[in-house]
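Of the protein chains in this complex, all but one are displayed in their positions.
Here is chain A:
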């Protein structure tokens, strides 16, 4: 089966969001890119299974997510991250001079259980509905809602979002000042 040009373009167009998901999920750019590559290869060899007219991105995310988990199960010991080394490995600062500092957020994200991280990324960042996320993860909608809720709650407590003093432009400025010292 020859991938039609528009399909090829659609696959290529999906790469940035697949990468963002894979990087956020795995915490490693190299590994994320391997995951994206494997996802594309698998998608191409299973194109006949893709139902035209359905959401291509959701289908690709499903493949990537399943690849990640089968690999994760294999490498569980390596991947578990009690000391936050996930965050340490995650050095993605493409644009120098960016005034936003996501380090705290990334390290908090790394502390979430993978199923919560995944649910939050799908719903809160990748733009999938709860129903789509449930389909991608192969679980009930209520399970996704619960995971997203727990993920947000956990992040809030890790980031002290409840503490008003830590919020807003002041903390941003403070972080910037600390970084510049």
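Observations on the structure shown:
The rule is short, and it goes like this: a contact is a pair of C-beta atoms (placed from the backbone, for glycine too) under 8 Å apart; a residue touches a chain by one contact, two chains touch by 3 or more; residues count from 1.
As a convention for this text, contacts and distances are computed from a predicted model.
Hidden from the displayed complex is a chain whose UniProt protein name, among "Glycine reductase complex selenoprotein B", "FAD/FMN-containing dehydrogenase", "Phosphate import ATP-binding protein PstB" or "Anti-sigma factor", is "Anti-sigma factor". Residue A:33 is the one among A:33, A:71 or A:115 that touches the chain not shown. Looking at chain A, the residues touching the absent chain are 1-3, 8, 11-12, 15-17, 19-20, 23-24, 33, 36-37, 40-41, 44, 92, 94-95, 98, 100, 102, 105-106, 109, 120-121, 124-126, 140-143, 145-146, 149-150, 152-153, 155-156, 159, 161-162, 167.
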